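The structure appears below as structure tokens.
Of the protein chains in this complex, all but one are displayed in their positions.
After this line comes chain A, so read on.
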Amino acid sequence: MKYPKKDLIQPMSGSRWQHIWSGFVGDKLAVMALIIFAFYCIVALLAPLVAPYDVKDPAFMDLMNAEIAPMWISGDPRFLFGTDAQGRDLLSVILYGTRLSLTIGLCAVLIQATLGICIGLAAGYLGGRIDNFLMRCADIQLSFSNMMVAIVFLAIFQSLFGVAMYQQLAMVMLILVIGLTEWPLFARTIRASVLAERQKEYVDAARVMGLSSKRIMFRHILPNTLSPVLVIFTVQIANAIVAEAALSFLGLGMPATEPSLGSLISAGFAYMFAGSWWICVLPSMTLIILILVMNLLGDWLRDHLNPRTYKD
């Protein structure tokens, strides 16, 4: 039998990611989580194609169809998950809602990460007074409850510019508010890693090479600090979706015409004890599974990207 020579010469090539991948395939829970998460993403992305009804179509709302129970109870083949109080097909609304929730979560965390990474890098690398100032800002930010900041901010915006204006900008506002309030988590993590990386000789070597501070920070130090960021990233998306859902539940999130999972739960809650439990319970289940799956993925990443548990 012939062995391919190449493998004998470099059995280590790309070892780290291969190592992580092989560990991943062996972990059934992680694979399950990833498959479900991928399913969510695909369905959310393709919502306009997959959904049985178009949410934006006015003909779609028919009060005659209001509060029909899911198919397995009512036996109505038109509505798999039943309908809500406005007669909308719950499955379609949930699909669109998932799409919105995921978008808001992802964008908000991108803002958090960008801000947090820049601030954390600057604080850790430049040190001294800049570090002190930035970290005290982070402390101040953390001392407010994020939910409180979001509520105050969104409420002020609503009363200043009116509900109509707010409904148009709701998504952007939610992304901004959730994105701008949670950067300290990223900044602190990055700063801690940068403090450790900065001592290493490759940083000295880069400085002796005549590279500028900016280049050293972003090209040399940043990639070495990314594994904890990846972990926080996944967990934070879940947190952002929950935050969005909570704000929507409180009436400060997405409007009823463009419902996210949170506003669906909120709207359905009123019918909970009137017997139409599915309007509230089905979106809740969707949200809970999504969050659970993301947290599982985040935990798995944390266990496997942690340099202390990772061995060559």
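Some observations on this one:
The rule is short, and it goes like this: a contact is a pair of C-beta atoms (placed from the backbone, for glycine too) under 8 Å apart; a residue touches a chain by one contact, two chains touch by 3 or more; residues count from 1.
Heads up, the rule we're going with is that contacts and distances are computed from a predicted model.
Within the choices "ABC-type dipeptide transporter", "2-oxoisovalerate dehydrogenase subunit alpha", "MoxR-like ATPase" or "Aspartyl/glutamyl-tRNA(Asn/Gln) amidotransferase subunit B", the name that UniProt assigns to the complex's undisplayed chain is "ABC-type dipeptide transporter".
The chain that is not drawn here is touched, among residues A:Trp21, A:Phe39, A:Tyr202 or A:Phe269, by A:Tyr202. Panel shows chain A; residues 10, 12-13, 15, 127-128, 200-202, 204-212, 215, 219-220, 223-224, 312 of it touch the chain omitted from the view.
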